[in-house]
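Of the protein chains in this complex, one is absent; all others appear in place.
== chain A ==
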Amino acid sequence: MNLRQLLFRLPHYLGASGSPRRLWWSPSFDTIFSVGSWRGQSSKSPAHWNQVVSEAEKIVGYPTSFMSLRCLLSDELSNIAMQVRKLVGTQHPLLTTARGLVHDSQNSLQLRGLVVLLISKAAGPSSGNASCQNYDMVSGIYSCQRSLAEITELIHTALLVHRGIVNINELQSSDGPLKDMQFGNKIAILSGDFLLANACNGLALLQNTKVVELLASALMDLVQGVYHENSTSAKEDYITDDIGISTWKEQTFLSHGALLAKSCQAAMELAKHDAEVQNMAFQYGKHMAMSHKINSDLQPFTKEKTNDSMTFNLNSAPVVLHQEFLGRDLWIKQIREAQEKGRLDYGKLRERIKAGKGVTSAIDLCRYHGNKALEALESFPPSEARSALENIVFAVTRFS
């Protein structure tokens, strides 16, 4: 089965109808799409973002979506695809994750790979070093850098899959048969491990121990970041942990920034750029990832027409900032007031938050990180690739 056939059949396997929203940010899946328009013509994705991405993809020479799915075409994974198919009709999160991987949208777009390729191209070959002469270069990017981009996506996807494990003893009868959940967990763990193993092998092939160390430490950061996401998620009474914005920033760096930042740095290392260039690439990756995350967090508060019952993450940037301005006690009071018979009225709470300073603060924070990212880019020579990276920053910092 080649890539095209797999992509054509996957959405069919995974079922086209909507699924319960386990991941609050997952886009709705009521559009069936065909491979021809894989870029996602659904009216929900902003045309501007798509334009930025498609321009960028032309610059790096080929579409970067579905990168991690390419490694999924081995024998094992036709096995896995069949196993995941058995989960259709159950409520295991793996199904949602798998759908998210094939469905193109702002949140699940394979952004990291694209950014790594762009920054590789923007930096170009290093001035001093002749040892890269024997690497082959396509569209201004070394093959080892392309490989690195793929590895980055593999690591990201692996943890995405591992995020979808469920705790067996927290299951309720509404979640369906226990057997299905256990089976889903099994497949999720194995698929995630398979992706990680592929990433490790890919890293070994790069024959550069510093790059291996960078990406391994990025993985360690990512694991800690995901751990925090799990732990700080709201409990039954919707009261979140008391974390201030600086702790939030640290945790978000771990879960969203570290991988991209360190990959960008590693891409520079592969081309033998010096420490200064590596640092600039790191800064771009870090700040761009932070502003991208804050932008996603802001969507429920800045979109014109929001469905009142649409939920949002109580640990997202605007909410954390709102809490910090209000003080813990008042915040808890607001949550309680927004509850009716133990269920949170998200619409009501959203209005309270919008009335406060959380949203505007978050917008400022997003722009702050965006500017830091642009600053880092200034040290790269002007080029198409650099402009594409700038455009990405502009796209995530606009809220009109």
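Everything that follows uses one rule, which is that contacts are C-beta pairs under 8 Å (C-beta built on N, C-alpha and C of every residue); 3 or more make two chains touch, one makes a residue touch a chain; residues count from 1.
Going forward, contacts and distances are computed from a predicted model.
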item	value
Missing subunit (named according to UniProt) among the choices "Centromere protein X", "Polyadenylate-binding protein", "All trans-polyprenyl-diphosphate synthase PDSS1" or "SEC24 homolog B, COPII coat complex component"	"All trans-polyprenyl-diphosphate synthase PDSS1"
From A:189, A:239, A:310 or A:374, residue that would touch the chain that is not displayed	A:189
Contacting the left-out chain in the complete assembly, out of A:95, A:149 or A:165	A:165
Sole residue of A:212, A:310 or A:332 that reaches the chain not shown, by the stated touch rule	A:212
Where the unshown chain meets chain A, residue by residue	76, 79, 83, 159, 162, 165-170, 182, 185-186, 189-190, 192-194, 196-198, 200-201, 203-205, 207-210, 212-213, 216-217, 219-220, 223-224, 226-228, 230-231
